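Handing you this structure, nothing more for now.
Of the protein chains in this complex, all but one are displayed in their positions.
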Amino acid sequence: MNNRWGNVFWSMDYDDFDQIDLPNLTVTEPNPAHSLAFRRFSSEQVVTFNKLQADIIRQHSDAPIAHNYMGRITDFDHFRVGADLDIAAWDSYPLGFLEDRVEADDAHKQRYARQGDPDFQAFHHDLYRSVGRGRLWVMEQQPGPVNWAPYNPAPLPGMVRLWSWEAFAHGAETVSYFRWRQAPMAQEQMHAGLLRPDHEPSPGLDEACRVARELADAPDVSLSQAPVALIFDYEAEFAWKIQPHGRGLSYFALVFETYRAMRALGLSIDILPATRVDLSGYRVVAAPGLVFMSEDLKAALVECGAELLIGPRSGARDEDMKTPVPLPPALPGFDLTVSQVESLHPDATIPLANGGCVKAYREFLEGEVDVLERTNDGEAVVVAKDKLRYLGGWLDHDALKRVTRQACQAAGIDTLDLPDGVRLRESGRERFWFNYDSVEHTVADLRIPPASFIRQEKPA
Amino acid sequence: MNNRWGNVFWSMDYDDFDQIDLPNLTVTEPNPAHSLAFRRFSSEQVVTFNKLQADIIRQHSDAPIAHNYMGRITDFDHFRVGADLDIAAWDSYPLGFLEDRVEADDAHKQRYARQGDPDFQAFHHDLYRSVGRGRLWVMEQQPGPVNWAPYNPAPLPGMVRLWSWEAFAHGAETVSYFRWRQAPMAQEQMHAGLLRPDHEPSPGLDEACRVARELADAPDVSLSQAPVALIFDYEAEFAWKIQPHGRGLSYFALVFETYRAMRALGLSIDILPATRVDLSGYRVVAAPGLVFMSEDLKAALVECGAELLIGPRSGARDEDMKTPVPLPPALPGFDLTVSQVESLHPDATIPLANGGCVKAYREFLEGEVDVLERTNDGEAVVVAKDKLRYLGGWLDHDALKRVTRQACQAAGIDTLDLPDGVRLRESGRERFWFNYDSVEHTVADLRIPPASFIRQEKPA
Partner (left out) sequence: MNNRWGNVFWSMDYDDFDQIDLPNLTVTEPNPAHSLAFRRFSSEQVVTFNKLQADIIRQHSDAPIAHNYMGRITDFDHFRVGADLDIAAWDSYPLGFLEDRVEADDAHKQRYARQGDPDFQAFHHDLYRSVGRGRLWVMEQQPGPVNWAPYNPAPLPGMVRLWSWEAFAHGAETVSYFRWRQAPMAQEQMHAGLLRPDHEPSPGLDEACRVARELADAPDVSLSQAPVALIFDYEAEFAWKIQPHGRGLSYFALVFETYRAMRALGLSIDILPATRVDLSGYRVVAAPGLVFMSEDLKAALVECGAELLIGPRSGARDEDMKTPVPLPPALPGFDLTVSQVESLHPDATIPLANGGCVKAYREFLEGEVDVLERTNDGEAVVVAKDKLRYLGGWLDHDALKRVTRQACQAAGIDTLDLPDGVRLRESGRERFWFNYDSVEHTVADLRIPPASFIRQEKPA
């Protein structure tokens, strides 16, 4: 263990397993290998405890078992908890989450203050649908202003209906509103319900009733595999939190920005765990920031036939949080070495020759590969060989869109250029156009009112 | 008690009074009813201890008993402490308080850095004169730069005199400077005195001497009831601190901004406790943010004959911090229901059709009442019936002034439109015009030098 953790550094060698404490109260920062082991252990405690309870329930009941997750909580591996349950549910609070956990500038937060971020709910629907192996519920849907965010505005009229239908479009079997009646006492008195504290209907109830009527008249939403896959790995999130290298660098944010760029192109996306090595059927696979990459996963990616978007920081650590030698990313048949990395002040962006920029994090690349994107100074940022593209830095929205669009073109997937608040979700037989903006938008000859959506048959 | 606190929520029921601890170290936030009980208890401890000491003194002395309060300290109910004393004194540090406890933008703080906020001292004079049931002292008056604020500038020449006279204009019997000689040692070495550490006079001493000479030649300032009353309730402050609903929302700030708007109209104001139900003689009464409103107070307000400015958040909680049903404000003869509330990011202001805006906090209003002020979108913000006006949100300075002016007009009170740094205080027989600005202003044909004041007989 001393060897695998590299404890010789700073004379951290242990003589006995009993000497190992929690990775806190250390003289200076703890060994990142120690921190990683602790995060894995903590996650596994949740997995084990959940399984213990599920097993008890199953001795007495055949009913499907669900548990509800939250937005952007990454303290444990949800895929591993989900493996022991039948349904993945989550609590969707678009306005509260925009205020307290979406990283965006003030202009974005102000624009969507009464609608929520246009991608945050969809991301979690797609993530938890994967955690639930296809079975997704929304256990708590925000029905009005809540009480717990820094600021708690009321939603635009129409948003409760939009949020509900967006969940169904992403495969939710159930949308349940929290709460039935606003409590007239205690901590959550200012959390809206479908009824007011005096039992009168709140604005949210009308929208929920409309959704119920619409659902009764509508066929079931049909699920189907998306053409594009995005890998999300809780252990990579652990690793980035332990060694971000620059203030504010976040794996979740990197994956979410990749998802946002894909969505701005009109794509529907499946989110996959890093343990999944059957990638058949996907035409584009993206794996940003994947610190840990097993040899099986590397092989699966290279051999699956999809256009690939890999990097940055891919395979940057071995399973014990050490830098592997040969240096990363060490992808099969891909002559690329990340020779040096740097983190940047948020304002110190590096412009790309084709537009957009690298921000916050950048890698220096060596190897015999094609260069797709360069800085204005001519340094390689995105490199490629055959179907594999490696992104040697954190690209901004414009550059992420450009590189993703190019991969889609290579894969024969049509892309759109959607306005900021407009999003498209395709199910098996339908298209759902959502407009998160407070003004009407026209897309593909459809006029979509603000805070509303349009459901149509998918063209054959 | 379980029922009154609503302990059933989150399974907080107690079986025994001995189980009740302090409202800290709870798993998540404590029950607001619990927090309120604790704040009342803490406040009552101060009241009881003060009374214990005052009673001992009174066994041995007939001298009036005073205690000195501070600026914007609201941890205990000053009215209840003051009831057991003969004089309310306070420590007035205009420059330090501007830096460390006045909520204002940088431009305001820079403009008044050497003068202090134009309303903060007057507010506390009026508040503590009420706490002292008419008897007010300034126990510590800032005589020069102090040592404890984030920044400690020297006052503009003239301000020590201005502050002193402003206290007298608001009814102070005594202005005492802190300190006599600047201490040459220990923590407060950089706190100016009337003498320097070397016993030479400081600039403040000259001004204090001038005030003394002027006082000797002047008649006593005569106190008289103001035409306008503003209610300040320490329990409402407790409730807002416990459940602000939005980051930065403060009852003190709301009342102070109402006071500032009144002052900008040239009004003289009495500040009253919420326990006062004899409102006779007042022609305008304002009660912003008054979370707790007894039935007696509601009746007193509606029946007193004054033009009323009530809201927001009026009567929003019962005495145990529960939302009352029927919903607030439940004012007699006033058909109004606050159906929903929201808090807003500081930048997300909602413009009003007549100018100005709602900021930070807004209520949605239902009922058969006249609409005085609407948002640009047509939603009611200020509603009225007869003499009662309800403000369904936190109005900015312009809107607060407009609504207050309208109430004054209805009450037959003349208003002015004073420049930012100019203020008027009327006593029984005199008018005091104060200029907090660093440039001369001309108001009502009077040229008022910077950092100075003019005293004149009140017109008959």
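Going in written order, the chains are labelled A and B, and every chain counts its residues from 1.
Simple rule for what comes next: contacts are C-beta pairs under 8 Å (C-beta built on N, C-alpha and C of every residue); 3 or more make two chains touch, one makes a residue touch a chain.
Note that this is a predicted model, so its numbers are computed, not measured.
Asks: Of the listed residues B:12, B:192 or B:330, which contacts the missing chain in the full complex?
Replies: Candidates B:12, B:192 or B:330; residue touching the omitted chain: B:192.
Asks: Which residue among A:343, A:415 or A:438 touches the omitted chain?
Replies: In the complete complex, the chain left out is touched by residue A:343.
Asks: Which is it among B:68, B:152 or B:415 that touches the chain not included here?
Replies: B:152
Asks: For review purposes, identify every residue of chain A that touches the missing chain, sorted by number.
Replies: Contact residues on chain A toward the absent chain are 5-7, 9-10, 12, 28-33, 243, 245-247, 321-327, 339-345, 347-348, 364.
Asks: What chain B residues would touch the chain not displayed?
Replies: 99, 106, 109-110, 113, 144-145, 147, 150-154, 182-190, 192, 196-198, 200, 202-203
Basically, only the chains that are shown with their structure count from here on.
Asks: Roughly how far is chain A from chain B, going centre to centre by Cα mean, in whole Å?
Replies: That gives a centre separation of 48 Å.
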